[in-house]
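First the structure, in the form of structure tokens, and then the observations on it.
Here the complex is missing one protein chain, while the rest keep their positions.
Letters are used for the chains, namely A and B, taken in the order the chains are written, and counting of residues starts over at 1 for each.
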Amino acid sequence: MVAHGKAGLCSTLVPAPVISAQSLTKKYDDFTAVAGIDFEVAPGESFGLLGPNGAGKSTTMRMIGAVSTRTDGELTILGLDPNTHGPDIRSQLGVVPQQDNLDLDLRVRDNLLVYGRYFGLPRKQIAERADELLEFAQLADRRGAKVDELSGGMKRRLTIARALINDPRILLLDEPTTGLDPQARHILWDRLFRLKERGTTLVLTTHYMDEAEQLCDRLVVVDKGQIMAEGSPASLIRDYSSREVLEVRFGSDKNAEAAERVQGIGERIEVLPDRLLIYSDNGEAELVKITEMGLHPITSLVRRSSLEDVFLRLTGRSLVE
Amino acid sequence: MTVTDDARRALTSGAAPRRFGALYILEHRIRALRGYAWSAVMTSLGNPIVYLFALGVGLASLVPAGIGGVSYLEFVAPALLCTAAMTVAANETTYPIVAGFKWNPIFHGMNASPITGRQIVHGTMLFIALRMTFAVAVYYAVILAFGAVPSAWGILSVAIAVLTGMAIGLLISSYSSTLKDERGQLAMVMRFGFTPMFLFSGTFFPLSELPIYLQPIGWISPLWHGVELGRLATYGQPIAPWLIAVHIGYLVSIIVIGLWSTSRTVTRRLAG
Partner (left out) sequence: MTAPAPAAPAGAPLPERGRPAVPPAGRSRGLYAGNTRAVVGRGLLATKSNNWLIVVSGFFEPVFYLLSLGIGFGAIVGTVQTATGAEVPYAAFIAPALLAVSAMNGAVYDSTWNVFFKLHYAKLYQGMLTTTLGPLDVALGEILLALLRGALYATGFMVIMQVLGLNLAWTAILALPAVLIIAFGFASIGMAITSYLKTFQQMDWVNFIMLPMFLFSATFYPISVYPQAIQWIIQALPLWHGVELIRSFTTGSLTEMVWVHLGYFGLMIAIGIAVTTRRLRKLFLN
């Protein structure tokens, strides 16, 4: 073991990616869920797949999770091919699926104990780790509760604790906060941020741009099974949007007419059914121009650009529809 | 291609689950059993007593001459053992299998760990076989207490009943594992599979008493093959050696094929 470690140090001066995909493809009968995507994830990195429902994020996650077999392309996880080394790869992963699949017949702590055994870990080690993780997930006082009695946020945290029972190299999170109330989301983000600080490699999918901005070092924007853009949240916003956005509403019947008239203002204009988005480095200045033209929006708002704007630019559609 | 440090570590920690995964699943199921252990024990003890009083004392009074040279109680006892195993099989391979994918989707959770679909099936079946052995052994003890086992080889009927129960369980799981949506199909399995098998397999009277057009139900029914073997064990019912081989071969084949097809279905569904 020691010898291996030293050899490893020498050979990983340039850190090898923990996940590497080339032309990764998944087809179901006549439907292509993932249409040939390329990406790499470096150790310790926090990597996100951002896209709307049905973009192929979950399918990609299931392939990375060495559960779903790819139809075409190359995929290496921790240097191994999931087609032949599924169990070995999975022994190093922690998986938080979109739908919680805790065992409802078991109590909170028992869920962790049983799961730890799937990795062949010694019972004593699992028991110690389970107690640590219950603390980490803020569930220590609910250890003997039935899973059914937990709130949605608690179940989610228990699922994350369960995914950490084997001290994974990579943690996969599929839509970790979808369906949770704002408070529960913030608690969860805080826990995930701590993991990130400890150096756990995180791979997560989301259709919330605030989540992607909070948690991801780097992300890919996915739509219809393809990667539309790649980069850090800041660089994506820089490359595909302006610094600020002016949102103006004229009322649903006057929206289109106003859009005609404001052409030429700002760098770019997006017309949504209920409002206009005017991209500019100075939103306030654009608003002054509009009022000088004699237009009087019902409401106006200047905000910073977000990944939502990046997505809109790339696909012409909103993330959350 | 060089083997990285990561890969080496994965291969090391993947080794134990690769080998013992099915046992880990067994451990899980035993832990989950605690929730309903008490009712399982009560049923395991209550049912045989009730059935033996009803059939051995009650129904037997209508057949004072016995059947095939033994008392009615002795005739029906090995059949009851097999039906007890069959009941455990049906309970464990219908709703729990569909639940594992759907209502309490633990199979997906297991598969996200190093455990494979095949190991999930093997571990689950191992658990069912153990639970069945317990239920049948208790049943056998009650039957002994009623004095319904003349032969010293009788204990073999416990193993025969488990063999029969597992064949039936794997037959059911081969189907239930394919169900993506439960809209009463399982109730149909019980009504048009389980109940006729229970009633037309030479369980309560020799198959030959049925009109010839109903007898084929018995021939294809794993229960009939098991019951015939059980009668051989408990009171030495005469059977041609080749027929013994057919009975055993039939049950073992169903188990092998059922295990293969259930594993295949589960693996494919998890990898979909």
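The criterion applied here is as follows: contacts are C-beta pairs under 8 Å (C-beta built on N, C-alpha and C of every residue); 3 or more make two chains touch, one makes a residue touch a chain.
Since the model is a prediction, treat every value here as computed from it, not as a measurement.
In the full complex, the chain left out of view touches B.
Among the residues B:L210, B:I244 or B:I257, only B:L210 touches the chain that is left out of the figure. Only one residue from B:N47, B:N104 or B:T124 touches the chain missing from this view: B:N47.
Looking at B:V41, B:M188 or B:V256, the residue that reaches the missing chain in the full complex is B:M188. Listed here are the chain B residues that touch the chain not shown: 36, 39, 42-43, 46-47, 50-51, 53-55, 57-59, 61-63, 67, 183-184, 187-188, 191-192, 195-196, 199-200, 204-205, 209-211, 214.
Keep this in mind: only the chains that are shown with their structure count from here on.
Taking each chain's centre as the mean of its C-alpha atoms, chain A lies 45 Å from chain B. On the chain B side of its complex with chain A, the touching residues are 1-11, 13-18, 20-21, 24, 27-28, 31-32, 35, 104-106, 108-116, 270-272. In the complex of the two chains, the chain A residues touching chain B come out as 4-5, 7-8, 11-12, 16, 18, 28, 65, 67-69, 78-80, 85-93, 95, 97, 99, 101-106, 110, 113-115, 117-120, 162, 166, 169.
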